[in-house]
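The complex appears here without one of its protein chains, the remainder shown in place.
In this document, chain identifiers A and B correspond to the written order of the chains, with residue numbering beginning at 1 in each.
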Amino acid sequence: MKEENRGRLTKEAKKKKDTRMTGKILVLCFICLPSLLKAQTPDVVIYPRPREDTKLAVADFVARTSDTSEVRAALRIFDRVLWDDLEFSAFFEMPSKSFYPLKPLRSPTDVRFDNWKIPTLDVDFLIFGNLQVDSGLAVVEAYLYDVRTREQVLGKRYNISDEALIQRVAHEFADQVVFQLSAGTSRGVARAQIAYSSLKGQGKEIYVMDYDGANQRTITANGGLNKFPEWSSDNSKLAFITHLPRSNRWELWIQDLDGGRRVVPLPSSYVASPAFSPDGKQMAFSTREVNGTDAGIYISNLDGGRLKNLSNHSAIDSSPTWSPTGRQIAFISDRSGSPQLWVMDTDGSNVQQLVREGGHCDSPNWSPDGRFITYSWQPRGQWNHQIYVIEVATERIFQLTSGLGSSENPHWSPDGRHIAFQSSRTGSKQIFVMNADGKNLKQITAYGSNDSPAWAGYPVTEPQE
Amino acid sequence: MKRIQPIMSFLMVLTGSLSWGLAGTEEEIIRLQNDVLQVQNQIRLLQKSVDDTTAILKSLLEQLNDQMATSNIQMASVGEILQAQSITQEIALDQVRQEVQSLSIKWDDTNTRIAALQLKLQENQLQVQSLRNVPSAGSTIHPDQVYSSVYNDYLMGNYDLAIAGFQDFLTNYSDSEYSDNASYYLGVCYNEKGYYEQATRAFDQVINLYPNADKTPTAYYKKAFALRQLQLDVEAVETLTKLVTIFPDSQEALLARQELQLLGIEVP
Partner (left out) sequence: MRRVSLHNLSWLLCFVCLLTAAACQKRPPPRAPSPGPSRSGDIARARRAGPLPTVTLTASPSSVERGEQTTLSWTTTETMSLLIDSGIGNVADSGSLVISPRESTTYTATATGPGGQATASTRVTVVPRSARGIITSTDLDGLQQALEEGKIQPLFFDYDQAGITTEGERVLKENARWFQQFPNATIVIEGHCDERGTEEYNLALGDRRAQAVKAHLVQLGVDPNRMETISFGEERPFSPGYDEAAYRLNRRAHFIVTR
């Protein structure tokens, strides 16, 4: 009921030209919004909706031959990572391991399927396997069985040259399982990394980590301020802005993860929020003409050529994000008075205001399927930002976070089922991940101050068959 | 509301499968196959729940029959007792009354449960039916929902689906408040597919039918783009000039001025 109400209001707001009238409607929207958002939250239909209706059991992996301490350590890591990955995927209901039959499962012949159909378990699918470490080389055999039909769905054998890669194998198998059991809805996000900006002394450096916070490593070490990393669609490059010590300008850097690096020449000392176009040939960012007064949305080639001002407006236009088709750009503009969410075509035409609730919006990020944009919003009169999602076609808004601290810079996972963001709820800025419906919140960094997470796209190599 | 969504997705799948032959890209086919899989899954799930419900119903009916049989036997024994003993044994009669009463309560209870189950069964059957039958266009679905579902196809880059959807929308809801937007995005989708003549016609529809809509300036601008792709430069310049004259303050007029200047044409 209320939802329809709001729909009518925004439609009216769209049509009315009289600003005073629009003002009234804005106030109305503003008042009814908080209760509305709460009312909607329980049955939010975020697509692809986390289903959690497939029951999955993940039996502890077993040492294949010798049960040394080395093998046990590797098994502990593998079991934990695989469980966490599958649980995080939000596709499965995973009954507690305490209900599992006690008999270890080394190979398919060990499985008594009836034991997995008892009422307390009653799982649809079962994962098990074995592991062996031999002088630094590790071999993992992993199986996925359909308990109902008793057929094998997946059987994988991984040879790893370095047992330190055991986490990677767990991530890879988890992604395979998700790909199989989601009927291709998701290719899994366990291998997709997160880039972010981390405070180091006086400066901020760009870092990259696994989605679960493991394996943090530095990309820059220049002692300056490095901010707003964003991945190219093939994950080979990171773009970010850099302010080197003693310099008087911000620079747009493109860092090849293989080592090369390039500074994109731009006219003025201000640039922010770079974003690669989906085809990887262009970038959008916020910058300013050398004698201009305000930031605008610009696009250019990766070498800075064919620089074009898209927004042409005497207002701050910042924080561009491409739609997955590369045909539209969502951005933040304060042309209506305060920073709000706007959308335009990449030829600069068809500019529309998408969020008109007032307050401060920032950091929009377009979902990989094109339907949603996540952004941070600080309602008028409050000093905290929270994470929201708007469905572009219907302009329905969903609140995903609440509570203490400010939550900012949301970024979709490649399957559009999760969102990474930064929050100061623990006192310092740290990076969190959650499902796209706001559930299953997980903190993944804990030390120092970390912000601006950017989730990489799917790994370019297809899951191996 | 919730029930409409599966209907909608099925409708989209059907429209989609029709347009395969036309120009379905591989990605769309995969997407559609996924959708079909999902719908099949849903049907299977529903079928399963229908089966389960029927089984429960059957067992309940059996129970009921058993109860009837036992009560018959009890009634018979009561009759025998009555015959055998004199009517002065009122206590026994009371017992019988109580038993009959409790039986009738049980009977009512069972009836209610059967009714509830029947309702549920009907609901399930309806859902299965609604999934199997394609609802005729223009039924109870609200135009907003149709429009936004087609617009989603545009956002996702499914331009063939979006073209078919916007055309259907314009046929079924010709006087909706979204008609101008639908015509406009139909033109945009045609531009994306390289059907520039159709695009020009769609933009003309916006310009002629909705001369003051919020999409009109950008319809001029996109029409000029389509005309340029068709090598109709004179008409393109004419369109841009009109845009600058009619909507001088629009963002699109600014873009048009820049383009006209690049072509070396004096701007009014």
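Observations, loosely collected:
By our rule, a contact is a pair of C-beta atoms (placed from the backbone, for glycine too) under 8 Å apart; a residue touches a chain by one contact, two chains touch by 3 or more.
What you see is a predicted model, and the numbers here were worked out from it, not measured in a lab.
Put simply, the hidden chain is in touch with A once you look at the whole complex.
Among A:R106, A:R168 or A:R262, only A:R262 touches the chain that is left out of the view. Residue A:I316 is the one among A:I316, A:I390 or A:M434 that touches the chain not shown. When you scan A:R64, A:H171 or A:R288 for touch with the missing chain, the hit is A:R288. Of the candidate positions A:R64, A:K227, A:R327 or A:R356, contact with the hidden chain is made by A:K227. Checked against the full complex, the candidates A:N130, A:Q167, A:S273 or A:S300 give a single residue touching the omitted chain, namely A:S273.
Panel shows chain A; residues 204, 218, 220-225, 227-228, 243-245, 247-250, 258-263, 267, 269-270, 272-273, 286, 288-295, 316, 318-319, 332, 334, 338-339, 360, 362-363, 376, 378, 383, 385, 408-409, 451-452 of it touch the chain omitted from the view.
Criterion: only the chains that are shown with their structure count from here on.
On the side of chain B, the complex with chain A involves touching residues 5, 30, 34, 37-38, 41, 144, 147-149, 151-152, 155-157, 177, 192, 214-215, 217-218, 221-222, 225, 251-252, 254-255.
Partner chain B is touched in their complex by these residues of chain A: 7, 11, 14-15, 45, 183-185, 312-313, 323-325, 327-328, 345, 347-352, 369-371, 391-394.
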